[in-house]
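Excerpt of the complex: some chains, original placement.
Labels run A and B following the written order; every chain starts at residue 1.
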């Protein structure tokens, strides 16, 4: 019986292994982690991760051919295939700080594998890593191998939060990269046969090692670029009177471009886009390709520009000062239907408003006050690191209040910023909100959520990204 | 009977209203302020502001048709014409920090006016504000108006410290800007008729709103530019052996240029010049005019350059180090006959000397030790804000002593810096001073106050801005 061991019981490792266990009754799957608490949670009824459908999958296999354990050495030593799914945060200090991926955890994992292995192994790179990482790992394994043969494969994950189980069940594609040697090709086939239990052959792509590694970064770069391109257009639309929604719709009708991922907004967020692009940029720089590095850096630049533009719109509309004014922020998560705030544009927008001395009142249906305070006092990339290493601000950030009701947040406010596209924001009683606000009352819609027409009828001055501007806003230029 | 109410009992509002009351017995004038202490002072014999002739004017009207009160709402509500004379400090954080004017107080005033008004009002902008402010204020009044009609006028002040009463009695010009609508023109006439009580018609200029606002900034920019131009010449004079006094006199003889405001010095100071120019620069930037912004920025740049040049002259003359040396500073106010130290060049010069580890001993006939310590520990623009908000340095700045006698200040000093043109500095006993100083003894005259010939005869090495250089100074180059 084939034995699989997965190092890292986190957001990627857990669901992926559960799905393999479900679809391959003939394979024994063990997920190991050094965190006793996390393994305990997987073994309880209260899984440490929330994904629609995950509970059900785990329930079907746990104890049958799916196990969770803290005994790393035993299970690694016994496994035929080892998935490595550890964190690769961005380096915060030293060479490549702020750009390069920190492979410390990966390296430790590799040394441990080399240490405990007594038989040949296939090692599968599941974390997002820079191109050439597999090669480096190979070297570590080889230098510490005592004659054992290791084959390393790259098998990047393509899961989106909230749809992970769906993405695993019916993936767009499964990508497996390996060495072009006979041994490498054999290892590829072994892993391919695992996925082939439920994924159609034509969706399982096999490539060389570096192509697989690069494809993950490339896919995210291409996606983020679509957003930045639309956002770049949004600024021009505002200046010329075009409507970004009309433009995006027309552009997306071109079948060579396609309709998805073309919504203009206050900027993209999430744990991958910025991080992967910076990593890509760093690899380009290391390889002496400054032109290419600069090209991809633009995607980040426009995202930052969009967030700045939004803050400038808010401040300049309100007579160039928000000092002492109450600003309601509706939505803090990086997208709707999640509580994830990693790299959410709301962080930069709030920091910008606080920098101008505003009083900010935040409401998000899923994000805790704790999380918001931590985000606003954190440096960039810190969310990348384990939570106990994150700085807890001695006192919470002043000037910020977190409330649990949109009406509470907007009471006596001078303006409202909508930063996440939660559905509930479409159906708020805006007349009631208007009546309780200072006048003139402003709405700054960073997600094209509200109806400009209706709100203007009520009396609001409305700014919606990429839409023809209110005359009020045209008269209020400002620069940083 | 026409009723006038003035918001803000400060340096501008107080004297201006007193003069109106004096000249218009048919008008009732009330000055209101939220500071109980300030209003109490106006109501006492010890006015909170010193201006030659002010006491007399106030005495004649107080209790007749001139009143001071803290009851803002009552008097605003009753007034026909409301002068707004509140602070518009420079923003210290956020959008436009260090450049843009902070309209927070103005906005609050406008909201209050809208709130308490029950009848139509003429609102007069008396503070120095950016172009387009009146328009913004109009919008606030309109959005909160409950059907009341407000006409906004711009009526910038042109008072100089020390001659405010004189300037009010016989102004070069009174400027009134208003809307080009019939209602606007009517409001202009109403205000014009107030001033016409004592100002000749041809000195009362009426313009559109933005011209009036801009004229104030423009006038200060043109004045400051004259100084920077002469100061720029002073550097060239020193390098070539020309004498800046001769050059300025010859240039000023040209009737198209005129003789005033052409004295070379260590730099200009005062509460308006730098602030208004930065504001002008910011407006240019906001309006997409970087070339114009840059043009006016040069005026500030040369002023900073002049102050740096002076410090460099001091340090480089003294063997490139003033570490541990005693430097006497004579004069700290930004001009003679005032105790005002706002933006005085003495601050930057002293900071420069302290940065090189000098021991500085300061004497100024009108400035308190307290004020000097506050100035030297303050950030830029902080004087703009109410005094209780200003940081009081935990310990006074070390290395600085403030004394009340020029002889005390210069005792055992290695060098003397003259930074204000107080008349008394011309008649000091320089032989006595020389005898008590370290040798070689230096005088750095930042105001062309002393006689170079006489001091050189005594034995001093003298540097006077824009004068042919001592051979000593030529041999001592230095760079920052």
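What to note about this one:
Basically, contacts are C-beta pairs under 8 Å (C-beta built on N, C-alpha and C of every residue); 3 or more make two chains touch, one makes a residue touch a chain.
The shown structure was predicted, so the numbers you read here are calculated from the model rather than taken from an experiment.
Taken over the full complex in this file rather than the chains on view, the one protein sequence occurs as 3 copies, with 2 of them shown.
Note that only the chains that are shown with their structure count from here on.
Remark: chain A and chain B have CA centroids separated by 53 Å (rounded to whole angstrom). Against chain B, the residues of chain A that register as touching in their complex are 311-312, 315-316, 319-324, 352, 355-357, 439-440, 472, 475-480. Partner chain A is touched in their complex by these residues of chain B: 91, 93-96, 100, 102-104, 107, 132, 135-136, 139-140, 143-144, 282, 285-288.
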